[in-house]
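A protein chain is absent from this complex, but the other protein chains hold their places.
Residue numbering begins at 1 within each chain, and the chains themselves are lettered A, B and C in the order written.
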Amino acid sequence: MSKQFKPKILTFLCNWCAYAAADSAGVSRLQYPPTTRVIRTMCSARVDPVFVVKGLKSGFDSVFVGG
Amino acid sequence: MLDVGRHPNIELLAYSEVEKVEGQAVDFKVTVRRKARYVEEDKCTGCGACAEKCPTAVPDAFNEGLGTRKAIYNYFAQGIPSTHTIDADYCRQLNGKKCGICEKTCQADAINFDQEDRIIQLDVGAIIVAAGYDVFDPSLIPEYRYKEISNVVTAIEFERFLSASGPTGGHLDRPSDRAVQAEIAGLEKRVNKSQRALEKFEKKYEEGSGEFYKKYEAGQYKDDEDYKKWADKYAGHPAIVETLSTLKRKVETFTVAKRLAFIQCVGSRDFRFYPFCSGYCCMHSIKEAIIANEHEPETQSTIFGMDIRAVGKGFEEYKVRGGNKSGISYMRGRVAEITEGPDNNPVVTYENTHERKVESQEFDMVILATACAPTKGIFELAKILGIELNKYNFVKTSPQSPVDSTVPGIFVCGCAGSPMDVPESVAQASSAAERAAEMVFQSQSEKEKAVA
Amino acid sequence: MEIVEQLLDISGIGRNRMQLRWVSSAEGPLFADYITQFSDQTKELGPFDLKKFMLPLAAVERTLMSSRIRWLIGITRELTDFENVYHEKLEEEDYKRLLQQATEEEYHKAMIVEVLREGPLSVKEMAEKIRLPVYTISLRLNELERHGQAGLSGYDGGTPKFIGLAA
Partner (left out) sequence: MPDMKDEDIRIGVFICHCGSNIAGYLDMEELSEYAEKLPHVTFVQRNLYSCSEAGISEIKKGIMEHDLNRVIVASCTPRTHEPLFRSSCAEAGLNPYLFEMVNIRDQCSWVHMKEREDGTDKAKDQIRMGVAKAALLEPQEPIMSDVQIRALVIGGGISGMTAALSLANRGYEVVLVEKEKNLGGMLNQIYKLAPTMTDASALAEEKIRAVTGHPNITLFTGSKVNAAQGFIGKYQIDIETESGIKKIDFGVILIATGASVYTPEGLYGYDGQRIITQLEMERLLKKGLDQGIKNIVMIQCVGSRNEDRPYCSRICCQTAVKNAMLIKNQIPEAKISILYRDMQMYGVENEELFRDSKAKGIRYINYDSVQPPEVESDKVRVYHALLGREMLLPADLVVLSTPLIAHEDAVEISQLLRISIDENGFFLEGHVKLRPLDFATDGIFLCGSAHYPANIREAVAQGLGAASRASIPLSQGSVVVEPIISVLANEDACIACGLCVALCPYGALEIQKTEKGEKVHVIDVACKGCGCCAAACPQKALDITHFRDRQIFAVIEAGGAEAQ
């Protein structure tokens, strides 16, 4: 089958909130598309706006920041 | 919870009960019974593989019996300790039937069916009672018809409905609707079963059920037992399909509960049960109403209470904001009765004290803010510890020393002492810890003086 | 983060290439929904064409690194929450407008610097390349000159040519 476009999403998750939410989604086995590539940060404030640009420059199709 | 589980100075004895206490302040001898869980605590990693494979479904107490769990279970998803437990009343293996699936599945071979209760002796300097409370059972109030009307639920059940890890994943499906859906599930099973039975017959006799039935009616296979069964099966089949489709059409009309009624002081401020005010139920109802509104923006809630006691820090502002933004209206009055109107909608009859009129209103769901009742086990625990209870069966304390029980060296915090909300319980926990530390410190300095 | 969204918009990359969401640790299902939605949305957008957006992306990065923008983000609270000595406070909307305007200006300046890296250009050529009116280009250009980030490189038959200078 033609290589169906699989997006790659750079995902910043704050350790205390969004990362914990992702874990609890895992514990209850909620399915979601395997398109995210996660970077855990201590807090979403750590995500410098420049990181978003770096992500797009390095081959990601979009960037998600979870606070 | 995680910190408690991992803290080096805390020995966590879960699934255990205090049986006997001897000695007095500073050196108590405590006998503890560690109830058998049939799982080796040090081997089990809490991975949950056994729970998935276990065939026995059991009503889930954590979800107030609304959902189900397995015979081998962890009380809730991320419970600490993560060691699983086998429920001896429901487990087939422990009740003589052959099973042992969990033992086969467990790669850490932590399952041990002949584990016994273990008795442990503890030497402690101080004891802190944090036994909490029980939820008042509203079926004791006949006029609220809690058991008869399915859409009347307690606050704790409503909390489980709203919770993302609860039985309905956070959607406010009405209990009456869920009963219909359960019925549909049962019917679907029966339809498939009878479908398969018909196909078996058709394969056996290489004939479509339709033609066979016409011939059968024409009296061709009168006396043959097998054919009779086939015919009855075929005749009964459309009836099930029919009820199934009517129920399915009815389900389309179901929506999430949108009109909510919260009835305060259920069991509290009531001479028949608990004349005191439980302190947290007003705020709990306001929080529930706001979350319900977040889940479903069209939700409108009415909170019926004599006083809406929003007394903590930021509580009054929270109550006002709830009123303005989350569709909550506060009705001053005590609800007299709940009856069941059309389509399982509970009808609430009350006196609107500002208008001095008796009114009644229909709702999709009614939530009873139940009282903070003393735990069932408090009487026995009090006897074991030798501490006095006040006339409401909470541990007796005094305003000047709010966390000391009547026995020196034994302290109390949280709802076991008196009904209170989370911030106060957390604060009181530190107070009880402080008093205990003071007691232990004084004893050490006395011992040193005695030695020196 | 709204600045990044605004920049992605004006650079043509599109603001839906990025999303910020607040999720509490108990909201597992909510997190799963957000990821599913954003993943489908990204799928519809198709792969991010790095070559096509190389230039504007570099300009976005330069804008985000410019001290003017970083300063404005940094002192948001100072301007909007606390009063200054004259007890004046900037209203939320005024601050947003000021920030948007500054971001746009900085972005245009960054585009000019990036475009000039390929070689000297006249104002008209720059205007065509960046698809901005000549008037805006010359405004931003003299700001760049004032900060020594751009300068006259020579004349090509009467029309002045400019090149970027290392600030």
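Just so we're on the same page, a residue touches a chain if its C-beta (ideal position, glycine included) is under 8 Å from a C-beta of that chain, and two chains touch if they have at least 3 such contacts.
Just so we're clear, the structure is a prediction, and the values are computed from it rather than from any experiment.
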Interface partners of the hidden chain - shown chains only, full complex considered = A, B, C
Out of B:24, B:68, B:107 or B:220, which is the one that touches the chain we can't see?
-> B:107
Write down which of C:9, C:78 or C:94 is the residue touching the left-out chain.
-> C:78
Where the missing chain touches chain B, by residue = 2, 6, 45, 47-49, 107-108, 269, 275-277, 279, 307-317, 320, 332, 353-354, 356, 390, 392, 394, 398-403, 418-420, 422-424, 426-435, 437-438, 441-442, 445
In terms of residues, what is the contact footprint of the unshown chain on chain C?
-> 32, 65, 67, 70-71, 73-75, 77-78
Tell me, which residues in chain A touch the chain that this view leaves out?
-> 6, 8, 10, 15, 19-20, 22-23, 25-27, 29-43, 45-49, 51, 54-55, 57-60
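Quick note on the criterion: only the chains that are shown with their structure count from here on.
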For chain A and chain C, what's the span in angstrom between their mean Cα positions?
-> 23
How many angstrom lie between the CA centroids of chain A and chain B, rounded to a whole number?
-> 35
Contacts with two or more other chains, residues of chain A listed in rising order = 24, 27-28
So which bits of chain B are touching at least two other chains?
-> 164-165
Residues of chain C defined as touching chain A within the complex | 1, 3-4, 13, 16-32, 34-36, 38-43, 45-48, 50, 53, 57, 60-61, 64-65, 73
Interfacial residue positions of chain A with respect to chain C in the complex | 5, 7, 9, 11, 16-18, 20-28, 30-33, 35-36, 44, 49-50, 52-54, 56-57, 59-67
